[in-house]
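Please find one structure pasted underneath; my questions will follow.
With one protein chain withheld, the remaining protein chains of the complex are depicted in position.
Which chain is which? They are A, B and C, in the order written, and residues in each are numbered from 1.
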Amino acid sequence: MVASLVIAGEFGMTLGQREADGKGPGMEPKLMPKLGAAEIAEFLDQVFPQLRGQMVIEEVGPMRARLRMPIDASHLRPGGTVSGPAMFTLADCAFYVATLAMIGREALAVTTSLGINFLRKPVPCDLIGEARILKLGKRLSVGDVMLYSEGDDRPVAHAALTFSIPPWNLG
Amino acid sequence: MVASLVIAGEFGMTLGQREADGKGPGMEPKLMPKLGAAEIAEFLDQVFPQLRGQMVIEEVGPMRARLRMPIDASHLRPGGTVSGPAMFTLADCAFYVATLAMIGREALAVTTSLGINFLRKPVPCDLIGEARILKLGKRLSVGDVMLYSEGDDRPVAHAALTFSIPPWNLG
Amino acid sequence: MVASLVIAGEFGMTLGQREADGKGPGMEPKLMPKLGAAEIAEFLDQVFPQLRGQMVIEEVGPMRARLRMPIDASHLRPGGTVSGPAMFTLADCAFYVATLAMIGREALAVTTSLGINFLRKPVPCDLIGEARILKLGKRLSVGDVMLYSEGDDRPVAHAALTFSIPPWNLG
Partner (left out) sequence: MVASLVIAGEFGMTLGQREADGKGPGMEPKLMPKLGAAEIAEFLDQVFPQLRGQMVIEEVGPMRARLRMPIDASHLRPGGTVSGPAMFTLADCAFYVATLAMIGREALAVTTSLGINFLRKPVPCDLIGEARILKLGKRLSVGDVMLYSEGDDRPVAHAALTFSIPPWNLG
């Protein structure tokens, strides 16, 4: 029930946080990623070889990541638009990368829910996914991903995601 | 990432389960509620006194619950329809009751997400919420609630919910 | 705002409806599909050739459809589980078939939102998707899809979908 919303043992990291670790107001938060784009790309190649070459990690930052999905004929549908599963895959991976960067390589974050609103028809060019973590707890990572066609700043889709972080990663 | 969807230590209870606890096919599952409607009602009166009188627990069963929300003028909107927050409240409480019945009184389940599709205008009579748990894990309870106006079997809204079960309840 | 939830010109078809077209209680509703499984399969082959062979329409009924996705190596992820995009695709297609069956071949229903909760790890066998329409209006089709691994009645995922039905189809 919402009424008693308290999640135990949370990291206390959320988007926009201005204080952390008991430091006073105005101190910079300790939200630096543990992993960079290259390290995560290498890790993904090992763990998810079937995704190799499908996406490029363009940038990883505190509580966020930007990925690019080069679009070719296999992603297209009649009319030249990008398929729904391709958009789903990019949203899922972008949020995975953002989360992995913060919690580290050993971590196994798994998607528990993904809700996506389709806003407009993507054009047949590269798809960009911008992920941000809104709340990183010990057990859940929650946030959203905005999807764009490259060169157009109008979003084509918006996804809200929740990942579960299994306890064995937190030792 | 969905690709590696394994949630550690799950109870393994889901809707429709026909086997459990290592018993062979055809054995009845061990999915009986730990608490009945009266026990939960008493517990809710203590913990959420502000909800007293707002809802009636009509039935509690394995992985499900049915609640009634008597509708009076305070729930209505112009045109005689039931307000969105009233529907939200009933969905949230119905799933809370279904979950509490299974995990027991000590447990503090908290709503982590609620998505609701509004299907048709409720008429100004009692609202019924039928909750079912689709997956009860050690850390998450996931399911849905169908909302009806009494006497009409066409749903007025459908909600999908995820509750987090804090670890201290699992001792 | 929820408060004034009235959608103009709805068909008035929802799951569970027991009366229709002004007929008295006990009359069968007029909810028969306009298209059968074979007709829809032929239509899909023409319109979405890239999906050919990926799914089998097992059954189409009033406000519902059941599809099967034969699972092969291309759908699998490490550990032998079915990929998230494969589950997304099956949920999307199953609800498309259920909607198309009701509104007819000319219709172009397009996904506006899809929310999916992942419940448990699918085993590496065929995936079944059971779609039901909860509300079929003139402009929106709203419902859900339960996904199963064949031979196991515990759901692996549950999706809630909304499709938009463009006005030109309603002439």
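Just so we're on the same page, a contact is a pair of C-beta atoms (placed from the backbone, for glycine too) under 8 Å apart; a residue touches a chain by one contact, two chains touch by 3 or more.
Every value quoted in this text rests on a predicted model; they were computed, and no experiment measured them.
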Given B:Leu31, B:Ile116, B:Ile133 or B:Ile165, the one touching the chain that is not displayed: B:Ile116
For chain C, residues in touch with the removed chain: 1-9, 47-48, 51, 92-93, 96, 108-115, 139-140, 142, 162-164, 166-168
Contact footprint on chain B, counting only the chain that is left out: 47-48, 50, 77-78, 84-86, 88-89, 92, 110-118
Contacts of chain A with the absent chain, listed as residue ranges: 1-7, 10, 14-18, 77-79, 81, 83-85, 87, 115, 117-121, 134-135, 142, 144, 153-155, 158, 160, 162
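Quick note on the criterion: only the chains that are shown with their structure count from here on.
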Chain of greatest Cα-centre distance to chain B: A
Same vs different contact residues, chain B with chain C, by half of numbers used: same
Centre-of-Cα separation between chain B and chain A, whole angstrom: 29
Between chain C and chain B, distance of the C-alpha-averaged centres to the nearest whole Å: 24
Sequence positions of chain C contacting 2 or more other chains: 77-78, 84-85, 115, 117-118
